[in-house]
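Missing here: one protein chain of the complex. Every other protein chain is in place.
Order of writing sets the labels: A, B and C. Residues in every chain begin at 1.
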């Protein structure tokens, strides 16, 4: 293998991720594999957006790795002509952590589902986020186990009747973004499978973030949980049911952007904007707030009581795990030079027999 | 086995937990086992408080089960003369969930450590809390792995030098209460091993809560992490470094209770109370706030920037998993009567061969 | 609904010649969305009702619904029905229905020479040929001469037939499976009556759909009668099954019913902790429907929580059960060690699929035997049982619970994807004749009783199952080695050795709870076929085929893999050769060789598919040669 870039202390020789001479196109990112999702599945639109966005990120296909667990969503890596690992159920964040730690110059994405990430894999997600490993985690939330044919998931709503809950689920759901924020995630965002432009923007932002980026994507499973996010997808309702948050902007929503969100003590409430002056009361989004409180409040707005927030809820800078690990290695090397095996063998007392 | 109480649909015959004829005493709760913690370990004070509080709870020793994982803290059940399961590492919440579901009339406690609950067992903790299983979880946080002789834990502070991090830890820590709140916990509290009266009060509150009660207890490991909570334990500093929150009361602290905490937008700040009138500005604690936002803000106050909150940060009512499960069973029984095996066998088409 | 085998009430009486056959194998193959599982299931049910013995084999892809028309999306369902006792879904297909080119490509190899091939010729267009990755229309190939090819414009005929129902084009097209089923009914002389009733029941709330399906089914039947393509139809007379009331049952259904029955017999309510995984999920789905039997199902956050919650429930006195398949069982092994240490009764159902790793999630394999035998840390034996087929699932799980509670031990029950999804007629048992499972819990002691010893032992070496809530018996159990008797933590070397021995001998005691191994055929001689698990049927059938050829070969089927039946060693000694067919690389063979130091001829297939009778017959003949 020939090397073109300096390798510092990385695990193996590798190329730089600097912008390539010839910019790759969307087709460079398409693999030759037959796509095996059900026709109409929301996963298709996410894949399409991804293929559109990737060429714009400035990282060559061979410097990207998509890591996934098990589930319909986790088949994603097969359909991209990058490097990829289709792992085992729930463990993608851990696989990605090891990979990114030894190959910090690669861009590593994690594709996961609500079951994969929050049921069996909840712990790895939590720890990847708190460590702030530089990986981009996309959680396709369809509120159901798709691949195993329709059992309820940790995000299924109470009372959901599924194959494993014929009388309705009794488990209170988890909120993916609350978990992410409770786990100290430095980047937290939400989008919707079919809101292509919005989703594209969020994917770009996630790619650009230094550290763990966590994105929840509402995804329709038209076979086992069709319409779960109808309110957020339907042209006629989505503007009333969603609010697009943007840093530094007041929170406005509604088809005519005639409603807003205001802070009342520690509660959020919606208000109608009758004339323009009123919008001054509105809450202005601050994705860089050092504490995750505002993000938490936004994340927890739930349809139908409130519009649900999409966009980047939180984006703060904090130390990145893989960088710190490699810095410790580099620092020792700089300070003491490369390790000397002969000296290592002789640490402590030695004696010679002649 | 003789039965004295009606058993409804529970898994096996059992006694009621109603207050017993003769009130048990602290010694009724002490087991005959030699205690094997290091002399001076904070676990001793927690055990002592527990033995003091248990007789006051009104549940007979035989109707209590203490379930634990693995760790120094997890030896706790051996030292109480109740029923107990010393399980495997990280799985106590899951063991307890099964037990409580089939025996809802028992009082079930979970004893765990920062490694047991937040490292290997993080996922089970998260799911027990979101389900709101009626179990009382006490997390002994000593910010270290005690039993395995001193590696850093998920709550160890950045830069902590331990046997596994000779150059200092690079992992950002988890905040146990943030995780609990992110997991929708209905009861969240904090106390300190040696604040005996306070701890006793919290244990009583936890016992009385319907649903999952999560309590973080600052615990000194005098062998591997001595003094980690010195600020919170030391008589001369604790009043400045801790604030005791109480429902409906303004947040006051300091040896002379001359400082308070105020809300500034979505941030908390400390203020000096120069004359009494000023205390009106102070934040008044509301443990019953439906959203976990206030609790989250309080939980995240960190020494030395802020005093740390002890007390009950959140206590809300929401449906309890084990009750719901049993209600579904009871409802079917009420509605359709007990299942008939003969009919079950013959569901669908049958035919007879003569 | 109960039926008696009586005079049939056919659509019309067929006018063409009728040929009587001993057995038939029909395979429906089409796209995942084509309703092939439903068609197969109906044919099986109707044949069973008619009195045939049946065996079925659903063969579906791991994807929910791969792109329509592609090879990955093909779903098949094979039905074998016979006028005699049968044990397998059949090696070779007599009638293959292929709904599109991909289905043809994937399934043609199963069709016997001169077998009947029914295709929907509407689907053999350029687009679908491309999706199936074939260049030329296979129907035009010379190779087709080997078969009795019947081209039916199934799609268009169906659409026409159902027009009057008023359903839209999409639904109309979806009725194709009923047209195909009707045609097969005609061909096999099956009475469509119960299927028509079933349609009415099923689609009661959508009368237009019910109507369309009915029309399609009738049209298919009529097509058979009318078209000149068919010269004759066939009949398979009822089989001579033991008298009794029957129903069809799959392995997973039988496990669920067996669990509920064991729960009744022992007066213990079920706590079923489980995490969905193919092919075990259907047990969860089935049990979740039976809350009236006090069944509590818990869909845990993962397999570890599934088993540990069941252990918690067992400690509380419930019937703790967990189930999974290979990768999920792997996650449970640490907790299985805990259950062994706590000495609590627990059932662990392992529904095997193709491995390693995620492997072939929907395909059967027997490659997790060694995992359940040895896949734990430390010396940690536990009883292992394996079901021989769908109906055996019912009996074996009851037996497993009997052993678990008698010995206070976790017990593993093995099944596989083939058994789990395959169906066969089940003679409904008389539950009054199944002995109850007696369980005693120690009672509250009186003042002068000796102190309670949670790790004392009875004559079976089982420890007492004392339940929380019992005054005076409070005790702690845990995962560290425990002192015999008191159960306190003990690091004493002698005690450890003693406990390792006790746990092993206790499990070995299960040998006294199981029946002696029986042999079918000569009790000594040239060759013994030894099978376990889902290969039971095919081995028995092969031995019968060989028998008909005048060679006597013995067959024995192992349901107890640990401990092995006491007389097994003697049996093995009675034959010159022992042939062990396994859907793995020789896992049971290894255990037998180590235990009895006898040589074993292994016949191993790891193809994610059941054996063919033919493969076995060949192997037997080779062994005899």
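FYI, a residue touches a chain if its C-beta (ideal position, glycine included) is under 8 Å from a C-beta of that chain, and two chains touch if they have at least 3 such contacts.
The structure displayed is predicted, hence computed values, not measured ones.
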Displayed chains contacted by the hidden chain, counting the whole assembly: A, B, C
Identified contact with the non-displayed chain, of B:61, B:154 or B:292: B:154
Contacting the left-out chain in the complete assembly, out of C:167, C:330, C:514 or C:530: C:330
Candidate in contact with the missing chain, chosen from C:126, C:143, C:594 or C:625: C:594
Contact footprint on chain A, counting only the chain that is left out: 1-2, 9-15, 31, 33, 60-67, 70, 77-78, 81-88, 91, 94-103, 105-106, 123-124, 126-127, 325-326, 328-329, 332-333, 336-339, 341-342, 344-354
Residues belonging to chain C that touch the chain removed from view: 61-62, 72, 325-327, 329-331, 333-334, 337-338, 340-341, 354-361, 363, 365, 367-368, 370-371, 373-380, 478-481, 491, 493-494, 496-497, 500-501, 503-504, 584-585, 590-591, 593-595, 597-599, 605-609
Touching residues (missing chain, whole complex) on chain B: 34-39, 70, 72, 88-90, 119-120, 122, 145-149, 151-152, 154, 163-167, 171, 223
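Note that in this section only the chains that are shown with their structure count from here on.
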Chain centre separation in whole Å, for chain C relative to chain B (CA means): 44
Where chain A and chain C are represented by their mean Cα positions, the distance between them in whole Å: 40
Overlap residues in chain B, where contacts from two or more other chains coincide: 123, 126-127, 325, 328, 332
Touching two or more other chains - residue numbers and ranges from chain C: 291, 301-302
